[in-house]
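Apart from one protein chain that is not included, each protein chain of the complex appears where it belongs.
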Amino acid sequence: MGNFVALFLIIIITIPVEVPMLLAAVRRTLCLLGGLLLLSAPVVIAQDITKTLRLPQMSAIPTLDPGLAQDSSSIEVIEQLFLGLTDYDPKTYEVIPELATKWSASADSRTYTFEMRKDVFWSDGVPVTAHDIEYAIRRNINPETASPYAYVLYILEGAEAINKGESKDFNSLGVRAVDDYTVEFRLTQPAGFFPAMAGLWTYRPLPRRSIEAFGTAWTEPEHILTNGSYRLATWEKGNQLILKRNPDYKDSVTQQPAQIEEVNYYIIPESSTGLAMFENGELDIIGGTFLSIPVAEIDRVRKEYADRYSAQPDLCTYYLGVNNEREPTNNPLVRKALSAAIDRKTLVERITKGGEEPATTFTRPPIFGSVDPKEGIGIGYDPEQARRWLAEAGYPDGEGFPTITYMHNTSENHAKIAQAVQAMLRRNLGVNIRIENQEWKVYLKSTTQPDAPHLFRFGWCADYPDANNWLMEVFHPTKSTNRIRWQNSEYAQLTEKAMGSTDPSERIQLYRRAEQILNEEEAAIIPLYFYASKYLVNPRLKDWYHMALGGQQIRYWRLMGRP
Amino acid sequence: MLNFLVRRLGSGALSLLVIAALVFLLLKALPGGPFDTEKSLPPEIMRNIEAYYGLDRPLWEQFVRYVGNALQGDLGVSYSQRDLPVIDLIAQRLPISLELGLYAILLGLLIGLPLGVLAAAYHNRLPDYVATLLAILGTSIPNLALAPMLILFFGLFLKWLPIARWTTWDSKVLPTLALGLGIAAVISRLTRSSMLQVIQEDFIRTARAKGLSEVSVLGQHALRNALLPVLTIMGPILAYLLTGTLVVEEIFAIPGLGSYFITSISNRDYPVVMGIYLLYGFLIILMNTLVDILYAWADPRIRLE
Partner (left out) sequence: MIETSASPAISKSLNRLAFRRFARNRLALSSFLFLLILFLVAIFVDWLAPQHFAEEDFLATYLQPGEEGFLLGTDFLGRDVWSRILYGARISLTVAICAALASFIIGVSYGLVAGYYGGKLDEWMMRFVDILNAVPTLLFVILIMVYFRAGNPEEFTGFKAIFYEWDSQLGGLLSIFIGIGLTSWVRLARIARAETLSLRRREFIEADLVQGFGVPTILFRRLFPNLLGTCIVAESVAIPDYIIYESVLSFIGLGVNPPVPSWGAMISEGLEGIRSYPHLILAPATAMTLTVLAFNFVGDGLRDAFDPKLQD
């Protein structure tokens, strides 16, 4: 046994001398081993790399059924496969026609009529008609379908009662195919933003014959019928999904089919793996909706791939929810002090480092109803003012201020931000916070309890580009989850009035006032920054742009040459 | 023999049932249901979804139903991959994990057996020390530490091999090494000690006395008998593989069952978690029974009671 030590020393001493020889030997061995594995390797079908766009997705794609989708991976692929009545302009996020050619609202803004294109076909050659939309909505609202996003249909007459099982009268549902190419929606209340909603996946036409014949298996490649710019070729769940260009598709803008022949989504759960593949030329894009770039690598890739790196604005806001019922954050002065003590600029420049923009309001510009940051609404970084507010609240220099809890869901990024906020509050206010973190699913429960933590982080992203989706649906005292437990009747009235109004300029004014109350006068939340997506894009991909809402518009992109 | 088989199968089935009940109860006791999202779905929508999956029924009924379906080969459907049957999910991912495990065992035998025989043949001489040292090193480097080191050295420093995924042959080398070296170490240690025991037995002395060459004595007579104890650790090796694949698949981003197990735990995808636990229990019970039978077949002195 004693010889071990001597042997160990000998090995260590000889290693430097023998390294090249050793390496060669190891390499030979590895090649031999590889040769053995080669015998069993599955046959890889050679694909023409110049015609194939290779994209990563983080999680196995949960569903391709537009009626059941609720997550970004599913929506990304559904966007390529199924058309909606409307779509968004990638720059302004204005609503533009897709499957619809035009639409009109009744005088009371409670009935919307959409005229549809006549030259769109399912992949079996049958035309897409208004009946397919009527069927889709009836099917998605049926409680037996158990669609998680059915509530976006609640704005239709009779929908909520049917979904809750209180009514079985599908004829009372506010959707009707007037003729083959005209569909009419009757709403429970006036809604100026309805055309934006009508493009959502839950409103998209569905192929009745396929769903009724194959049930839940209708989205399998051999059964699925689609009508979008791409068709589903292969779906190996949890591994990869291949789309082929739909030759019959004619885009409403360009009148042409998609440019790229084949799109290959790889499921890659680890972003570090994805980055390695990108650097190896195995992926054409990484970042944004296509697997995020690991934070730890941002500094390096920005330097190394300056020509391929870019930060693109995202329609999301990172904010700290405040428990407005708990001591001491039930005091608006305390909340305002906390908000003013956080240096958002340092936060985005030193911590997140990815082109994010400091936020003082909630609705992300340029969404309709958002406030331009130049207007200066909300509370900016002002440590002097913060200390005055805190003193006014009865805690001069933070004396007597209890330790409050800041909770985030477990993640490196959130931890970093929490710690930066902790340092800023300690430095500027003399206030101590305790940071806790929980697993996502548990976190969601914790933050809806009455004794939720004093501060908790959330990100909110647009479902459709209208402030109603933000101010009304997130913080309305009774009609939203209202995690911040905040009651303000003026705010409630403003958002309700803005929802019903059809006058755009009036709506903008109402939302501006609501933002002012939420972020400035009451400081019921503390917005931190507006998200950005960091991308690395292979230069062979031309005409690429980032679509911050509802799936990428791959049909307009082009591929030139090899990676 | 038949009697033995029936008894083993019976107790195996009982074990599986207990495992199923245990996993079922522990998972059902967890709050933070599988369908919570940031927007926290309206309660009526939650009710629809729960009714869809039969979660609105009493716990015992859910369990009975689950066991009944499981007996017919239906392990329910995944919550996070809507309507995807768990059995399909396992069918997609298990082959990849099996392939990885098989390579690891092959590598383990390929390295471990010769090393063990060598060590025994040169008992208490230099090759023995080298082999034993290597074996202890091999068992001591946890694959959690080994895998990133392999990536760093062969993937990033030397750039010889891809560092992730499970596609071309060269992408399979590092995961196989990460998982197989530990097995090689265990096998070589066991082969060595069991060879040393066998060598002292009478029939080896007889063989030597007959003037057979050392290679023939060790290779034919001793190794054959020394292999028996190696056979017995196939059960523990399987257990090692099941847990090893969790880490190795996660680190190398291999779409096998192990990495998916971790994902489904954080997704609260109960049917998938249960399915994987049952499968693992089943595999281990099967393996242990198989080893017992093989053992009896290989060594006539052992009788199965």
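So that you can tell them apart, the chains are marked A and B in the order they are listed, and the count of residues begins at 1 in each.
Criterion: a residue touches a chain if its C-beta (ideal position, glycine included) is under 8 Å from a C-beta of that chain, and two chains touch if they have at least 3 such contacts.
The shown structure was predicted, so the numbers you read here are calculated from the model rather than taken from an experiment.
K.L.:
Out of A:Ser59, A:Asn163, A:Ser271 or A:Ser339, which residue would touch the omitted chain in the full complex?
P.N.:
Of these options, the touching residue for the absent chain is A:Ser271.
K.L.:
For the full complex, which residue in A:Val175, A:Ala420, A:Val474 or A:Leu549 touches the chain that was left out?
P.N.:
Of the candidates A:Val175, A:Ala420, A:Val474 or A:Leu549, A:Ala420 is in touch with the missing chain.
K.L.:
Tell me which of B:Asn69, B:Thr206, B:Gln220 or B:Thr243 is the one touching the absent chain.
P.N.:
B:Thr243
K.L.:
Against the chain that's been left off, what residues of subunit B make contact? List them.
P.N.:
Given the touch definition above, subunit B has residues 11-12, 14-16, 18-19, 22-23, 26-27, 29-32, 136-137, 139-142, 144-146, 148-149, 151-152, 156, 192-193, 196, 239-240, 242-243, 246-247, 250-251, 262, 265-266, 268, 277, 280-281, 284-285, 288 touching the missing chain.
K.L.:
For subunit A, which residues touch the unseen chain?
P.N.:
1-2, 4-5, 270-272, 275-276, 294-297, 299-300, 350-351, 410, 412, 415-416, 419-420, 423, 437, 439, 441-442, 445-446, 449, 451-452
The criterion applied here is as follows: only the chains that are shown with their structure count from here on.
K.L.:
Indicate the whole-number Å distance between the mean C-alpha point of subunit A and the mean C-alpha point of subunit B.
P.N.:
So the centroids are 38 Å from each other.
K.L.:
Where on subunit A does subunit B make contact in their complex?
P.N.:
3-4, 7-8, 23, 27, 30, 33-38, 40-41, 44, 59-63, 65, 68, 70, 143-148, 150-151, 160, 163-165, 216-217, 236-239, 267-270, 273, 276-277, 280, 439-442, 444-445, 448, 458-460, 481
K.L.:
Report the residues of subunit B in contact with subunit A in the complex, numbered from low to high.
P.N.:
Residues in contact with subunit A: 31-42, 44-45, 48-49, 51-53, 80-84, 88-89, 92-93, 99, 103, 106-107, 126, 129-130, 132-133, 154, 158, 160-165, 167-170, 172-173, 176-177, 250, 252-253, 255, 259-260, 263, 266-268.
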